[in-house]
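Moving on to subunit A:
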Amino acid sequence: MTRWLACYGRSVCGLIILGLFVSAFVAFSVLRERVYATERAEVQTIYIQSGAVLDRMALSFDALLADVYWIRTVQHYGSAKRVARDDRSYGLLGPLLDITTTLDPYFDVAYRFGAIFLAEAFPNGPGRPDLAISLLQKGIAAMPERWEYYMDIGFIYYWWLGDYEQAAGWFSQAADVPGASWWLRPLAANTLAVGGSRESSRLLWEQMYDSADSEWIRNEAIRRLAQLQALDDIDHVRALIQRFHRTHKRFPGSWSELVEAGFLAEVPEDPTGQTYVLDVVNGTLDVSSGSELFPLPGESLTPFAQ
Partner candidate 1 sequence: MSSYAIRLDGLTKDFPVGFWWPRRARVLDGVSLEIKRGEIYGYLGPNGAGKTTTLKLLMQLIYPTAGSAEILGRPVGDIGMRHRIGYLPELPYFYDNLTAEELLIYFGSLFRLSAAEARARTSRLLDRIGLGAERRQQLRNISKGMLQRVGIAQALINDPEVVFLDEPMAGLDPVGRRDTLELIRTLKNEGRTIFFSSHILSDAEAVCSQVAILVRGSLIATARIADLEFEVLGWELVVSGTDEGALVNLGLAGATALAGGRYSIDLPADRSPNFILPELVRHGFYIVALIPRHESLENYFTRKIEGLYQTPGKADEAVDGV
Partner candidate 2 sequence: MRQWTEFDRTVSIPARIAIHVFKESVRDKVLYGLVLFAIILIASSYFISQLTAGQDVKIIKDLGLATIQAFGLFFAVFIGTGLVSKEVERRSIYSLLSKPVRRHEMILGKYVGLVLTLAVNVAIMIFALYALLGYIAWTTPENVRAAWDVAALDPVMLRAVVLIFSELMLVTAIALFFSIFLNTILSAVLTMSLYVVGQFNADLRNFEAVVDSQAVAFIAQVAYYLLPNFASFDIKAEVVHAVPVPLVYIALTGGYAVSYIGALLMVSMVIFSQRDFK
């Protein structure tokens, strides 16, 4: 035993000390992160807001740097969402996306997802459809053959800005691009005719789902369709409540009343499995605030009392 110790004792000692040093610097790293949660990348982005400057500084590694900034963008978006709803700030999303796409003008994912992130209404996003549109226009300038960008702009006008004429115009432009999906022209026509209707929205999202080239867009389409389903459900329940009112001369005070009265088989759930919320004080129906579908788009919150 002692011989072994004499032989290897020094090595073991050395290894232990090495281990201590390594643990020390890892510990310092972890501790520093815990204390200073701010992403340093964010701080630096503030001072290099110009993508053009960074592009020059990056020499011939701009594409690689673009990847780095894309990772930072996604991380920023993700971490911003983890903060409590009211405190969220997506301030650097715009600059980060601008830098990413300036460094690599052909960065398709950055344009498409970037626009989705930017247009998303608060609290799930900064609610800047204008920035989203300019980002997509930047994409069009770099790659005019990408019909998806025209479509995405049209989509923003449709869904977030409610400007159906503009939306139809952009869908039409998209349809003009060689290689565009066949359903864009009917979509344009439909939008112009009954833009804003739930049916045309459902059509739009179903097309998005079918044509989606990534998981993200597909999931988003599913979610939107579920929201539309929820709207349908709410209309249906609203009709039941009206019938209840006619028979009972008052509005129901809770779900159980509706169930006991035989209008509903059970407490209704939205497509994600969360029960709907019957707000008797304000007289509204909505999805639960904890549901993934919250908040529902557009006109859903008309009180049923009216």
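Selection criteria: all candidates are chains of the complex that A comes from, given by their letters.
Here is the rule we go by: a contact is a pair of C-beta atoms (placed from the backbone, for glycine too) under 8 Å apart; a residue touches a chain by one contact, two chains touch by 3 or more; residues count from 1.
Quick caveat, the model's predicted, so the values are computed rather than measured.
A.B. asks: Which numbered candidate, 1 or 2, lies in contact with subunit A within the complex?
C.D. replies: For subunit A, the touching partner among the candidates is 2.
A.B. asks: In the complex, go through subunit A and note every residue touching candidate 2.
C.D. replies: My answer: residues 11, 14, 17-18, 21-22, 24-26, 28-32, 35-36, 40-41, 43-44, 46-47, 68, 70-72, 74-75, 78.
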